[in-house]
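Take a look at this one; I'll ask things after.
Only a single protein chain was left out; the remaining protein chains are all shown in position.
Should a chain be cited, it is by its letter among A, B and C, assigned in written order, with residues numbered from 1 in that chain.
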Amino acid sequence: MSKELADGVGVARAGHFETVAQQRAAATLGIWAWLITELLLFSALFLVALIVRIQHPEATVAAAKHLKFWIGATNTVVLICSSLTMSMAIEFSRIGWQRAMVRAMLATAALGGLFLVLKGYEYYADWDEHMMPFLGSRPFALAETPPARLFVNLYYVATILHAVHLFTGIALLLGMTWMAAKAGFLSRHQNWIEVYGLYWHFIDLVWILAFPILYVVNR
Amino acid sequence: MSASGSVGGTARREPHAPEATLGRKADYLHADSTLRSWFLTTDHKRIAILYLASITGFFVIGAVAAGVVRLALIVPNGAIMTNDTYNKAFTIHGVVMVWFFLIPSIPATFGNFLIPLMIGAKDLAFPKLNLTSWYVFMAGAFFTLVSLVLGGVDTGWTFYAPLSTAFSNTWVLPALIGVTIVGFSSILTGLNFVVTIHTMRAPGMTWFKLPIFVWAHYATSLIFLLATPVITTALILLIMERGFHIGVFDPAYGGDPVLFQHLFWFYSHPAVYIMVLPGMGVISEIVPAFAQKKLFGYRFVAYASIGLASVTFFVWGHHMFVNGQSDLASLVFSALSFAVAVPSAVKVYNWTATIHKGSLRLDTPMLYAMGYIGLFVLGGLTGLYLATLAINQHIHATYFVVAHFHYIMVGGTVLAFLGGLHFWWPKFTGRMYSEPWGRVSAMLIFIGFNVTFFPQFILGYLGMPRRYATYPVEFQLLNVLSSAGATILAAGYIFPMLYLVYSLWFGRKAPANPWNAKGLEWETGSPPPKHNFLSPPAVPRIPYDYPIQAQEAQDQHG
Amino acid sequence: MTPNHAALELWPAAVSGTATETDLLILAFTVLTLLLTVPVFVAITYFALRYREGSEADRSPSGIRSNLIEISWMLIPFLLTLIFFVWGARVFIASKNAPPDAMVIEAIGRQWMWKFQHPTGQAEINDLHVPIGQPIRLRIISQDVIHALYLPALRLQVAALPDRYTDLWFKADKIGTYHLYCSEYCGTDHSVMGGEISFMNPGDYQDWLTHSGAQQGKVAAGRTLYEAYGCAGCHDPGSSVKAPSLAGLYGSPVKLADGRTVTADDAWLREKILNPNGDRLAEGYKQVMPSFAGRIPEGELGTIIDFLKSYTAPASGKAAQATP
Partner (left out) sequence: MRNPLAALSADDRALLRRRLRTPVLTFLELLALLAVNVTLGATLPFAQVWIVELLVVAVMVALILLVSMEVIHEPPLIRLFSGIGFFWVAIMFGMTLTDYLAR
């Protein structure tokens, strides 16, 4: 029901497809196949986090207590907001409200940027508290419990990998916004917005998983 | 993200000649001949040729490294080269053969070329992504070659921590980065195949009319999607471990090196089926064509592909029985490993039943296919030896394992690759290869392979560990025999490279269907036109609609 | 290399009940393998000849019900092989659970040597002597990368992990000397990380422990360490580095670069190895020797010094090595 398109909104068929429906189905299936790989990529890290937790419960709890819980929580709120604006952009694209859609996309990119800024501040606070054990030059605050280093470093690998995805996402989104602001975009490439929206929601979903796994359950 | 890039982008395709005027110039090879038209092509057939050329190069590198290994082992005392040189040679052999030849071998070349033809499509669903995957592959190859040129790696292709992270003084990082990047090319290829097979089939081409080759590639692609990301994570952690000492695999900080092995084999055991399944697909095309008989038990063979692709995710721990995993895990992984026998047996018995009462021509592709069946059976059953816990305690990490997986990888995948290459060579190039030379080479490879690798089963059971630069003198006789076999095998590899290249210019022109084979790829020209079919192909009533059909055909397909 | 191995053998010697049973298991499995494969090979060959294109052969549909035959060739081989899962698992579990009265020998793997410590305190490098007729448990650990201790004559191997102990137990019933290997690839000299395992009568084992094993074994062990840590590469006569010869050094006075003279006793040698330069430099030599602090465990330091004690004259350098 919610996926009905307004008049003048649609997809231009590429030469190697027989129908537009086939082209749309391929794009949707393609992004889902990609998202499966993203899920497994991050899940392997979560598995390592679980093993570290099983093998070194005390050190992991000590390390997790040093994470910036409230910044993480705030960032989760920021990403949930960006999911809302992305959903709005998709709905606007379906009813053909191009300007509203462009604004919603810009808002999404801005919220993504805010996430990265907060994340950067969090890293700075971590650095300040000597919570960067991978830096050889800077002593680690929890040096007396070596396994704490495992969890903290894993936190960096996971969050940096997520941030890289978010950064790539913002760059793609801004590029797409620039194209989407032009006349006729929605009649040719409406499904780009849908496909991109799935990616954005999924990066949000990964954070929804990462926040409790890293920050919450180990407290 | 990646999907969106290519969906709309192909809206404006470059103009091409109207189909009515299709002549000599319009087939995909001759439509355009500039370098640019090759390196920026989005035609799946040309990308397949790009892949074919690249992996042939890697095969040569890997084969030379194998030759160095066999040369070193002629003498037991390591007099020919230093231990370091030997270790680097077998590492290069493993890394290059596994990641740069075997994994892309059949999918990225034959799969790329044939899947759209077999399902009656104009191209893969995402042509630009397909080209991207080749560039990603070459980027990964670049890093690995850099590590090779700078001095090589000595960790073995398995990169076990902490040897690879803290102890090896060789160029591990560029090799790891290269292998990580190549994983993305696998993912993109697999994604493209999955989407193509789901959405691009010609009208009337239902799932149970698809050739087994397509089924096998569908199963392979699922493994690409579900397994490759995990090795990416494992390698990222390994790179971080080596670069920044993050500690997760480092016992000095309480990390667990066995955890790397779990992540590694979660991918690398299914990767065996990335190498094996497409080969099974090739054999399932060749055997019916040269028996002129419908494939026996089509549905069972199709389901067996999916079955293998699923079961393979439950058995990785059989690589780790003696590596310190819990006894419970060993028991569970061992029991589940025996389940692999079921779908494998289905394939082998059905191929044999297909030959029964057929009308057989023993041309080169069929010789390879028959060799494949025999060697795959031996490789598969010796795999069950290794899955048996008590036997594994003795032959794990010995030459028995080396022999076993070479029976699967060379006896299986490489023979299927060569069989498929001869089978579809007329389709790829429009030329016939030399049949007598083809048969001679096939026999040489079969004999050379067995002389090389059968003695290694015995060496392994006698207790010769693998990856040994020097060895006790009583193993010398069998090692010399193995090295002698390797020279025969090498000759068998060199001949096809010569006569196939020769045929490109001097071979007889190939008709559209030289083998009288069934399948949509034979319904179009050799080589096919740029957009595959001049008119939409008619999907046959049943798959493998050959003149001879066993009773079961009527039972299962109406 | 080893007297107990013929130039070409086709079956390895088995010295324990587990080894014999493993052999039986693999032979039985091979019989099953042949039962499952020979018909396929024969059939393929026969069909290839019988049904050649143009041959006169009956090609009418055979009317075999395919589902039944499919299910049977799926399940029968699977169930037959499952027998071997159960059998293999039983042998495996038995070989994992050592009897409580087993004699415990510590095994330590390191790039690229094995060290074995007997319960009575004697240690040996690369080679292992064990008595037959009694259960022996090896507690195995590694000091650096992952190794694996592989004893083909017993059909057993297990990884030596850097972070925790692994176990392997056996009860040998035949005397003899066989190979002992590292079977997990561990870097440059992986293939020379091994030696011989000697299965001895209990009386001979006791004899070995008290006489040849303990005393001279320690000197030989020290010599091995002396070579393994690279001491010999610089200090042996004829080396290009021209470091002072250590033969006869023990107990003699040494003139230092700062003019003092010290006696080369246990304590001074230990300090000198751990921190060789600075005020410990010998007169007339340059500061080239690396510090071994943290690189040589305490026990081995003692063994090396034991070797240096016995390393009395230049000519006896070889003698120390050659003592049985």
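Miscellaneous remarks
Keep in mind that, in the parts below, contacts are C-beta pairs under 8 Å (C-beta built on N, C-alpha and C of every residue); 3 or more make two chains touch, one makes a residue touch a chain.
Source: prediction; values computed, not measured.
Just so you know, the chain we are not showing touches A, B across the whole complex.
Only one of A:44, A:157, A:180 or A:193 touches the chain withheld from this view, namely A:44.
When the omitted chain is restored, the residue from B:94, B:254 or B:317 that touches it is B:317.
Although one chain is not drawn, its touching partners on chain B can still be listed: residues 198, 226, 230, 258, 262, 266, 313-314, 316-317, 325-329, 332-333.
In the full complex, chain A contacts the hidden chain through residues 1-3, 28-29, 32-33, 35-36, 39-40, 43-44, 47, 50-51, 54-55, 69, 73, 76-77, 80-81, 83-84, 87-88, 91, 94-95, 100, 197-198, 201-202, 204-205, 208-209, 212, 215-217, 219.
The rule is simple: only the chains that are shown with their structure count from here on.
Following the contact convention of this document, no chain is adjacent to both chain A and chain B. Nearest to the global CA centroid, when each chain is reduced to the mean of its CA atoms, is chain B. Centre-to-centre spacing of chain B and chain C amounts to 36 Å, using the average Cα coordinate of each chain.
Centroids of chain A and chain C (each the mean of its C-alpha atoms) stand 50 Å apart. Annotation for chain B: residues touching 2 or more other chains are 254-256. The touching residues of chain B, when paired with chain A in their complex, are 1-4, 7-11, 13, 121-123, 125-127, 187, 190-192, 194-196, 198-200, 225-230, 232-234, 236-237, 240, 244-248, 252-256, 259, 263, 266, 531. Listed in rising order, the residues of chain C touching chain B in the complex are 1-2, 5-12, 18, 21-22, 25-26, 29, 33, 36-37, 40-41, 43-44, 47-48, 51-54, 57-67, 69-70, 73-75, 77-78, 81-82, 84-85, 87-93, 95-96, 111, 144-146, 148, 150, 152-153, 155-159, 161-164, 166, 179, 181-192. Residues 78, 83-84, 87, 154-156, 158, 160, 162-163, 166-168, 251, 254-258, 291-292, 296-297, 300, 321-324, 327, 330-331, 334-335, 338-339, 341-342, 345-346, 348-350, 352-353, 355-362, 370, 373-374, 377-378, 381, 384-385, 387-394, 396-398, 458, 461-463, 465-474, 477-478, 548-552, 555-556 of chain B touch chain C in their complex.
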